[in-house]
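All protein chains but one are shown in place.
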Amino acid sequence: MARLEKGIILSHRQVAPEIYSLEFAAPALAREASPGQFLQVRTSPTYDPLLRRPISLFDAEAERGVVTLLYRVVGRGTSLLTELPVDGLVDVMGPLGRGFTLPERPEKVLLVGGGMGLAPLLFLGRMLKQGGSQVKILGGAADAQRLWAGNRFERLGISFSPVTVDGSAGRQGLVAELLADWPELDQVDRIYCCGPEAMMAAVSKIAREHNIWGELSLEEHMACGVGACLGCARLLQPGDTGYVKICKDGPVFNMSEVQLFKLD
Amino acid sequence: MARLEKGIILSHRQVAPEIYSLEFAAPALAREASPGQFLQVRTSPTYDPLLRRPISLFDAEAERGVVTLLYRVVGRGTSLLTELPVDGLVDVMGPLGRGFTLPERPEKVLLVGGGMGLAPLLFLGRMLKQGGSQVKILGGAADAQRLWAGNRFERLGISFSPVTVDGSAGRQGLVAELLADWPELDQVDRIYCCGPEAMMAAVSKIAREHNIWGELSLEEHMACGVGACLGCARLLQPGDTGYVKICKDGPVFNMSEVQLFKLD
Amino acid sequence: MESAKQDIMIDLAVDLGGIAMKNPVAVASGTFGYGKEYEDYLDISALGAVIVKGTTLEPRSGNPPPRIVETAAGMLNAIGLENPGVRAFAQEYLPYLVEKKVTVIANVAGNSLEDYAAMAAYLQGCSGIAGIELNISCPNVKKGGLQFGTDPHMVKEVVRAVKAETSLPVMPKLSPNVTDIVAIARAAEEGGADALSMINTLMGMAIDIRARRPVLANIFGGLSGPAIKPVALRMIYQVFPAVNIPILGGGGIMNSNDALEFIMAGASAISVGTGNFVDPQCAAEIAAGISDYMVAQGIGSLREIVGAAIQR
Partner (left out) sequence: MESAKQDIMIDLAVDLGGIAMKNPVAVASGTFGYGKEYEDYLDISALGAVIVKGTTLEPRSGNPPPRIVETAAGMLNAIGLENPGVRAFAQEYLPYLVEKKVTVIANVAGNSLEDYAAMAAYLQGCSGIAGIELNISCPNVKKGGLQFGTDPHMVKEVVRAVKAETSLPVMPKLSPNVTDIVAIARAAEEGGADALSMINTLMGMAIDIRARRPVLANIFGGLSGPAIKPVALRMIYQVFPAVNIPILGGGGIMNSNDALEFIMAGASAISVGTGNFVDPQCAAEIAAGISDYMVAQGIGSLREIVGAAIQR
């Protein structure tokens, strides 16, 4: 069950340029959430900005009753968010949406994340490991600093292969290039992917070519987050007659359902 | 010259129930301000609340280059103001308005303040003392805690006579009652008064009866604070044909100019 | 005095032109889906009414995205009336609401008088509908929609056509994008409206300066949220003395103080739209807040303060 909660903030700090980690107590939420779902976060008590902001569950630890969000400051809402003080409250709604489909038995899984696309993959990695899957992650970002989340994966025993645009960590280039050259690609059962659309398009293509089952996570601007306003509409394939709602039918979709034609 | 300034906040703390003191660095402002003037303070970087809030100069210390505001939380703007952190910036416009008229030579002066009406009187007291006047203050509030500013007057060597509604400090009752019974009333040359309109009406009446020169400070909702919008209009006397602008023609007026008929 | 206030019996129920509401707080069409979407957040059967997403005779897939954009203290939407059609609504979505004993108000939009009449006739046969809100003001449907709502003559005709097909209470929803809202309101009353819903969204737009084009694929969208509250209040205030039917007021209501402003301007009940997105429990909180206010002020029935702010 989704709920409206005010969680006490346990920690809130900048972890990389423009990127913040926000950890708060929300036991019911942490228990009920599944990877790939998101929260609608209120960024200000006033009416400007008015709407909540969708932020993925970076981590949800049922035992500790703690939820962590990882967010990048891009506009007014996220910039106000940085001002929330430790011990203060954060007003969230969720968990929302259809998350990633977990395998029924252990599999060989590759996570592929670009930029803030790494955010929903940590919680996913945790659950996959819990289910006994073998999990590796390829993570791309502008530079080494912005790959801060890499450590968190390593701590879960998920090997992290970095790619950076400036070459400051790992291979230089794009994460999809690393994937294309990935030696074990043919042994991979599943790919879960999140990041810029151009990157997800490239990853989907590779998965299709290698016949690998895959899921990806989409974004659209949202008002309600619960499927009521029909604002976050998206045509999954160019010829479709109906629009899916990212907040309710997604944000996660099977790669085979989606034809990405919107470039970032 | 008035100016737009962002002052570094030196201290910001709650000093009494709902009452905060905000101290910031603003050398030019502190140098140029005169008692009874006010600032237009931005309470939020977003558009809600939109307008600046008028707040009197509680104190302005030219030597230290420091300005202090004393404000009460009454609505959204003042409540957002409380969140400004020390070392952060406060966005102010000023000094604005026509302040109190200082005597040309030392006189016997009585300050009369009710509630937040004490705010503009401290800076006034400082300047009067500097000019050699003999200054006393009668201060009224709901209870002893809300008379926190009393200490600040005492520190300037201004004797502070408290009145509280609940009797928790000084005489119980209203400040105008204390004034009416004030033994030295006939030796007083000037009365400066600020507080709720009913109180200022009573004080004006007493001043008139005793033929004492007096000034008081009025409030109106404001948009511009500089006389441009004509929003803060006020009829000083019932029969007047024109409206004064509190922000520019005031906020301080001579008691003889004003007939108070608006009760709080 | 104090004790008298405590003893007062508060009656929150409202008769909105024949629509029986448990309390004066409805949720606005298009902002609450078909109710189920919000069931995790509040007891939807405790709401005054649920006005469901606008329906059309045939299914509609709506406008291409982007469909929404945030603005200062508001938002623009150009959903384009995406809906499964009135029959699918009645068969697939209505039963849930009926089972929950919700006061359901259908919201219908047509491209022609015939569309409206046909939907009214169809809904007449569905049990569990308390009333019909006529969306004659949706700015997102290119054909028809806007015209109906901006021309008094058409407003009268569409209300009349619908009334001829149904015995359900009929409540046209007025567009604020007009020069003379009173003329529109009077025309609706003359056409036989049982109540008025005021206001729908203001027509607006936003521009993406990077792409140098409108943000919304539909170019224009409807402005809702706190930004429009002053306009909504003004129109209700103007219409209240000019008609003899009750008004469902809305436009930017976020809390019970806002709701009380609408009631004092002349609204007999109120609707919460965009507010649901910001706080999914706000409709319930607003009803509670109104009730608290009535207790505190010793007001037994809301009728005592409907239009109380009108200066005569």
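We just call them A, B and C in the order they show up, numbering each chain from 1.
Just so it is clear, a residue touches a chain if its C-beta (ideal position, glycine included) is under 8 Å from a C-beta of that chain, and two chains touch if they have at least 3 such contacts.
Just so you know, these numbers come straight off a predicted model, no measurement behind them.
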| item | value |
| --- | --- |
| Contact list for the unshown chain, restricted to visible chains | A, B, C |
| Which residue of B:Pro49, B:Pro120, B:Gly170 or B:Pro196 touches the chain not shown here | B:Pro49 |
| Contact with the hidden chain (one of C:Ala46, C:Val98, C:Val182 or C:Ala309) | C:Ala309 |
| Touch with the omitted chain, as defined above, among C:Val14, C:Val27, C:Val170 or C:Leu202 | C:Leu202 |
| Residues belonging to chain B that touch the chain removed from view | 1-4, 42, 47-52, 93, 220-235, 241-243, 248 |
| Footprint left on chain C by the chain that the document does not show | 71-74, 76, 150, 177-179, 202-209, 212-214, 219-221, 223, 225-231, 233-234, 237, 252, 257, 260-261, 264-265, 305, 308-309, 311 |
| Touching residues (missing chain, whole complex) on chain A | 47-48 |
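FYI, only the chains that are shown with their structure count from here on.
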| item | value |
| --- | --- |
| Gap in Å, rounded to a whole number, between the CA centres of chain C and chain B | 47 |
| Cα-centroid distance, chain A relative to chain B, in whole angstrom | 53 |
| Rounded Å distance, chain A centre to chain C centre (Cα mean) | 36 |
| Residues within chain C bordering two or more other chains | 72-73, 226 |
| Where chain B touches two or more other chains at once, by residue number | 47-48 |
